[in-house]
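For this depiction, one protein chain was excluded, whereas all remaining protein chains were kept in their positions.
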Amino acid sequence: MNDVAAYRRTLRLYTLGLVLAVLLTAVSFAVVGLTALNGPGLWWVLYGCGALQVMVHFRCFLHISLARSHRHDLWLLLFSGLIIALMVGGTFWVLLSQMARMGG
Amino acid sequence: MSDLHGWLLGRLSWDALPFYSAIATVAAGVLVAGVLAAVLFIAATRRWGYLWREWLTSLDHKRIGVMYVVLALVMLVRGVIEGVLLRTQQAVAINNPGFLPPEHFSQLFTTHGTIMIFFMAMPFLTGLINIVVPLQIGARDVRFALLNAISLWLTVAGAGLVMISLVLGRFSTGGWSGYPPYTEPPYQTGVGPDYWIWALTLSSIGATLTGINFATTLYKERAPGMAFMRLPLFAWTALCTSILMIFAMPPLTVATLLLALDRYLGFHFFSNTDGGNLMNYINLFWLFGHPEVYILVLPSFGIFSEVFPTFSAKRLYGYTSLVLATLAITVLSFTVWLHHFFTMGQSAGVNAAFGIATMLIAIPTGVKIYDWMLTMFRGRVRLTVPLIYASLFLMLFVVGGLTGMTLATPPVDFQLHNTTYLVAHFHNMLIPGTLFGLLAGYTYWFPKVFGFRLNEHWGRVAAVCFGLGFLLAFMPLYLLGAAGMPRRLSVIHQSAFAPALWVAEAGAVLLFAAVASLVVQLIVSIRQRDHTRAPLGDPWNGRTLEWASPSPPPAYNFAVLPAVHDRDAFMWLKEQGQAYRAVVQPAPINMPRNTPVALFIGAASFVAAFGLVWHIGWAALGGVLAAVACVVVRSFNRHTHQTVSSAELAAEHNRWVAAVQAAEAVNRDLELDPRNRGRAEPTL
């Protein structure tokens, strides 16, 4: 009995993930393909949708949550996110500074 | 005909043989003769079967660790000989060409750096972590035993590639950091950079896997009661080094793979034309390179944190601050990479930020130095070999730290960049910091692994030679660098540099004597092992769990997992009189069976990498396919484990307990006496 409820709950989670992901993807492609939106507005929409969709995938497909029982997965993700932010952000900072000064 | 040759052997031809310089020919000859001699010796003593069954196919973390250390010591010998050759060339080539052609000199400084970092220091520290960490945390094995062996054999494959480059072809002349565009095809058409790329790629994949393995082991496999704040400091540093390996090796892998794409397929990542940007490489390389420095030094910090309390007979001072300092260094190490290229064109603001971040690291490191000194303070200090290394480290490492602060100041760095001042600085960090720590650990844990102690006299000779040799070899380089001498000069046209270079040469000779003493020590120790046996397991009155087992420990480490009640878990057990207890009916243990799969994967990777180096398509493709096939076939094997029965466990354990109880407990005055069989008198 309990199994049936858990089955339905998990199935709903996957389906919710699929629906949200399709919606966000559709918005991203539509903004680029169908509208003339440009400049910072466009980047906000694109990167916003992208970031949201990444979170949807983590939550619905990879089952990352704030629940105590998988805190260590969450901590691992956050620490990895920090390192990635440091490395990618630092790379842009350093290389764009060089390019600006050297006309690259 | 030439088509067939190209298909069969790629670019390999008679020209690959090392007849371009007498020294290269001799080196290749020595290598070939050495390998042949080793093979024949093992065959003559009929030990191939033993070697295969007990070592090459072993998944036991202690044996894997020993094989790592053996690899490291072999590579250490080659690395030191190369260092001596470099110093000798600089000492004699003043206003004359010396004895090494420039191209060969450049190969030597490239292999010296590559070997010392990737195939000496890394395997050495990985080996010690392998041997000690599972014992220290009260685990039976690492979490992924087969993966551990795969890491080992990938590292060996990388080292094999560097070794075979002595005999076939020439190594890169682009330095250990391999900066493009000089390592791009237009400037180095030969196979040198390819050797370098694939050797590093293999070893960095091995190191990443090691990091994953030990992070999981330390996170999930600790004995009951072993909370994080009870982890021995060495285990803490192993955890932080693992984290660094997980996140610092990928930038290296990416850098070498992109360089390979440039070289093999004509991509434009780092080329001078068509949108390539060499700064991307330099940035990626140091994203790896700086955390790498802490991968190298943190385990040594951990070893010193074990050695100081043990040989001062005191609890470690400031445990919490040491843990916090280690964690702070781990995170900060990802924020300083740019200080390796202050001079390469970014704005002053960027330089200032990275300079400040660099200086911040000195704070946690300084905390550690004080903690170690205060651990010795009012302790009952025994100046044995590990503590001699540790004391040398305390004094010399501070000098290196201070010169690091000067280099972290961008305007000063503009003057000192790429001078021998920098060479002196990083040798000052890596010899007293990394190597002395590893040698201290080697001496300290040797009796745990083999059941007998190393010879103390030759150990002291080696330690003193290392200390003096280091001072003589590198202090003059600070002066020369400040006077403007660039690094990597094969010929010197400034006579005023000569006296300092001669002093440095004397230091290099002493360092060679130190390595020779290590070899002598090992031989003497093996011959006299009946006088130094300590099979009962605790020769130094140890404080942590690795000493709570016989020496050598059984494959499963502990018949019953020890319960942990204190930071100094084993000392607590001894003080409570619970250290040596017989067991009744322990639960049977499931242990992994030996398997040659990891060795096959390493061999296949070696073939693939060799094929890539020489553009032999069938070898490259075949090697990769064989490695994948090994993994797939292995995954169908369901008989990967065997059970050690309860009766067997109880018999072996209780035999040891009986032997301990029958033995005389020795006090610390008899530490180096033959009577020290490994049972320590409790010091209260």
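Note that the chains take the letters A and B in the order they are written out, and that residue 1 is the start of every chain.
Here is the rule we go by: contacts are C-beta pairs under 8 Å (C-beta built on N, C-alpha and C of every residue); 3 or more make two chains touch, one makes a residue touch a chain.
FYI, contacts and distances are computed from a predicted model.
Selecting from "Cytochrome o ubiquinol oxidase subunit III", "DNA 3'-5' helicase", "Sugar ABC transporter permease" or "Circadian clock protein KaiB", the unshown chain of this assembly corresponds to "Cytochrome o ubiquinol oxidase subunit III" (UniProt protein name). When you scan B:9, B:23 or B:261 for touch with the missing chain, the hit is B:261.
Of the candidate positions B:212, B:313, B:482 or B:560, contact with the hidden chain is made by B:212. By the touch rule set out above, chain A reaches the unshown chain at residues 3, 6-7, 10-11, 13-15, 17-18, 21-22, 25, 28-29, 31-33, 38, 42-43, 46-47, 49-50, 53-54, 57-58, 61-63, 67, 69-70, 72-73, 76-77, 80, 83-84, 87-88, 91-92, 95-96, 99.
Within chain B, the residues in touch with the undisplayed chain are 143-144, 208, 211-213, 215-216, 219-221, 246-247, 249-251, 253-254, 258, 261-262, 265-269, 271, 273-277, 280, 284, 287, 628, 632, 635-636, 638.
To be clear about the criterion, only the chains that are shown with their structure count from here on.
Mean C-alpha position of chain A lies 38 Å from that of chain B. Chain A meets chain B in the complex at residues 72, 80, 83, 86-87, 90-91, 93-95, 97-98, 100-102, 104. Chain contact summary for the complex, chain B toward chain A: residues 219, 247, 251, 277, 279-280, 283-284, 287, 334-335, 337-338, 344-347, 349-350.
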